[in-house]
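Here the structure comes first, spelled out in structure tokens, and everything after it is commentary.
With one protein chain withheld, the remaining protein chains of the complex are depicted in position.
When the chains are written out, they are named A and B in that same order, and each has its own residue count from 1.
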Amino acid sequence: MSNVHRDDFGSKLGMWLFILTELLLFGGLFITYAVYRYLHVDAFHLASQELDVPIGTINTIILLISSATIAMSITSIQQGRKKLTLWLIASTIILAVIFLVNKYFEWGAKFEHGLFPGSDYLDSLGYGDVLFFGLYFFMTGLHAFHIIIGIAVLGFMFYYVKIDRLKPDNFQLLENGALYWHLVDLIWIFLFPLFYLIA
Amino acid sequence: MDNTSQENYLEYRGRFKGLMGWLTSTDHKRIGLMYMYAIMFFFIIAAILGLLMRIEKIAPGQTIMDAQTYNGVFTIHGIIMIFIIVIPGLAAVFGNFFLPIMIGAKDVAFPKLNLLSWYIYVAGSILVVASLFAGGGPPDTGWTFYAPYSFKTGTNMLPAVLGAFVLGFSSILTGLNFIVTIHRLRAPGMSWMKMPVFPWTLYGTAWIQLLATPIVGITLLMVIGERVFNIGFFDPAKGGDPILYQHLFWIYSHPAVYIMILPAMGAISEIIPTFSRKTLFGYKAVVFSTLAIAFVGYFVWGHHMFTSGMSGTALFTFSILTFLVAIPSAIKVFNWVSTMHQGSISTDVPFLWAASFIFVFMIGGLTGLVLGALATNVHVHDTAFVVGHFHFIVFGGTGFAFFGALHYWFPKIYGRMYDRTWARTGWLIFFIGFIALYGPMFYLGMTGMPRRYFDYLPEYHGPNILSTFGALIMVTGFVIIVVNLFKSAKSGKKAEMNPWGGTNLEWQVPSPPPLENFDEIPTIDKATYKYE
Partner (left out) sequence: MTEEKHHITPYKTYLAVLGILIVLTILSVAITQIDLSRWATGAALLLAGIKSTFVLLIFMHLRFDQKIFKVMVGLIIALLVVVIFITMLDFLFR
């Protein structure tokens, strides 16, 4: 194709449109949450006590910090500070990994107590608990999946900055990657209170 | 004007030649055609399934298949027709081919993403067709995958549901691509209100593709979760609500029908002014009704669920909104007819399709009102009436518009003209067969024949015979049409740049268009559709 001049605005527009689809993807699950929370308000309240608020809070803060680091990388790349940019992206990835490790232990503890979809123990607790934990695992699981994708995306960003494909005058891709990461953070901002703080 | 320094897109040879040249091409025109060929291939599979259904139903009792097989046949027929044919439909084929040209651009905003969307489409389609074979046999839930049966049935749900999920991605990415294309790549001088109607309908469609599809995506994912992990979202035995599944499913699947019909209406809005030699009546009304349909269409999904057990408040809300959404569609019909009024009508092939579109679409639409009214819905829900309704409005609507668009834009796409007499003959036979096939279903439904049953009471025999014969006639017409087009693509008479006297940009580039559409991006100074 002949040279089409670069369209950063179009690229950003495309990325935002994709983010909108993700909001609606999780939106379907929020609809489900709204319905079942309404129908089983007491059971949800009690089931929420099984979740570990301190770990959830720490994880929330971890994600917030990671959002700040990747946001700052946009400033640093525009200032031409390549090393700082790389450090900020790397920090974001490390924080993401820590989040996943915490999740791994959280879920592990649940499984050990027989709390997982389809378990006889969970079924014995009643409808509200089944639905609460079903939603909990499905939504945090889908979220964790998006974190894994996010880590891969950030990895690519790190690489592109390293090889100077992303530069102070050509960084829309990094901005797009950061937008994706903020989305992951946004979703968790809602997941946290809806599951952990309704006890 | 005719001389261009570029080769046309069909002859162009990049890094690869032959088939590989097409499979690696990011040229929107080639991608559009690849969608068309894939759609035709899968359409034939689904049409054969439909024909088998009609043969089974030529008489009561088992004719050629048992009940379980019939359930599988209508399920796959539906899945293919909906997710693989009409949802991609005109947007994937004619949108891809003509959107850039009609707005004065060289290609879409993200050409590589465009090619990827096609591959995703093919992958999803293969998964769906694969579910026909092996394992527990084809899914038997209907294309609507209602829970809890969809996760309890022993049939091949996983490939079918996964296939639909994958197809959703193709739809989303195409929508994304078109939105950015229309926002960013319109030629200088082409303001929003100078953009032709077909791109406008693609714009509305793209937003629906973008915003509604993720919801069915997550719903299908939840069904897979139910099937594999026994989560309980829709399982009454675990506290889940099957009606919630229906809500989530139709929150997408109703807007999906607007994905099907909006580009179709756009194509009709292109054909009618050209063959009336008259400016489109009420351009602004057509644009705003397009956006209104896209918008209001989000809020009517419950009319598929009137008998499910929803609350009275929900019933009332959905019924009123359904009547509301009919209004912008009706506005369009007035606009088309008003365009024809006192115009200089040429009843050439595309016009025949457009005019018959209006006829069948209206029948489909009006019967939709019967379904949208609560009291009458109870009587006809889940009967053959519904089957008649949606075939008139979807097959009649999107299908007729597809054929119309194909016969309209064929000379531009292939640089050749088809045999008009055979085309007219094919149209007439198809049209007659169509009415005979689907018309009786309204009567059958109103007198009580259920849908999705492989058998029926003897009192329904007569109309069913008519319906089956209609199918055979329609298929004959279809074969004539397709053979004519195939032969003409290869060896038809060479077509000129503007054989119909159209006014939009696609008629100002050579037939077939050069690789990058324009030697120079045009500047737009006059309004569209202007006939002096």
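Everything that follows uses one rule, which is that a contact is a pair of C-beta atoms (placed from the backbone, for glycine too) under 8 Å apart; a residue touches a chain by one contact, two chains touch by 3 or more.
Just so it is clear, the structure is predicted and the values come from calculations on it, not from any experiment.
Enquirer: Specify the shown partners of the omitted chain in the complete complex.
Expert: When the entire complex is considered, the left-out chain reaches A, B.
Enquirer: Per the definition of touch given earlier, which of B:I31, B:I243, B:V287 or B:V394 contacts the omitted chain?
Expert: Of these options, the touching residue for the absent chain is B:I243.
Enquirer: Could you tell which one of B:A109, B:A147, B:L211 or B:V286 touches the chain left off the display?
Expert: B:L211
Enquirer: Among B:V73, B:L221, B:I251 or B:I393, which residue is in contact with the omitted chain in the full complex?
Expert: The one listed residue touching the chain not shown is B:I251.
Enquirer: In the complete complex, the non-displayed chain touches which residues of chain B?
Expert: Within chain B, the residues touching the omitted chain are 211, 243, 247, 251, 298-299, 302, 309-314, 317.
Enquirer: For the chain that got dropped from the picture, name the residues of chain A it touches.
Expert: These residues of chain A touch the chain that is not shown: 7, 9, 12-13, 16-17, 20, 23-24, 27, 30-31, 34-35, 37-39, 53, 57, 60-61, 64-65, 67-68, 71-72, 74-75, 78-79, 175, 179, 182, 185-186, 189-190, 192-194, 197-199.
As a working rule, only the chains that are shown with their structure count from here on.
Enquirer: Starting from the mean Cα coordinates of chain A and chain B, work out the distance between those two points in Å.
Expert: 35
Enquirer: So in the complex, the part of chain B that touches chain A is made up of which residues?
Expert: 26, 106-107, 109-111, 172, 175-177, 179-180, 183-184, 210-215, 217-219, 221-222, 225, 229-233, 238-241, 244, 247-248, 251, 516
Enquirer: In the complex formed with chain B, which residues of chain A make contact?
Expert: Per the touch definition, chain A meets chain B at residues 1-2, 4, 7, 9-10, 13-14, 17-18, 20-22, 24-29, 31-32, 35-36, 39-40, 117-118, 123, 126-128, 130-131, 134-135, 137-138, 142.
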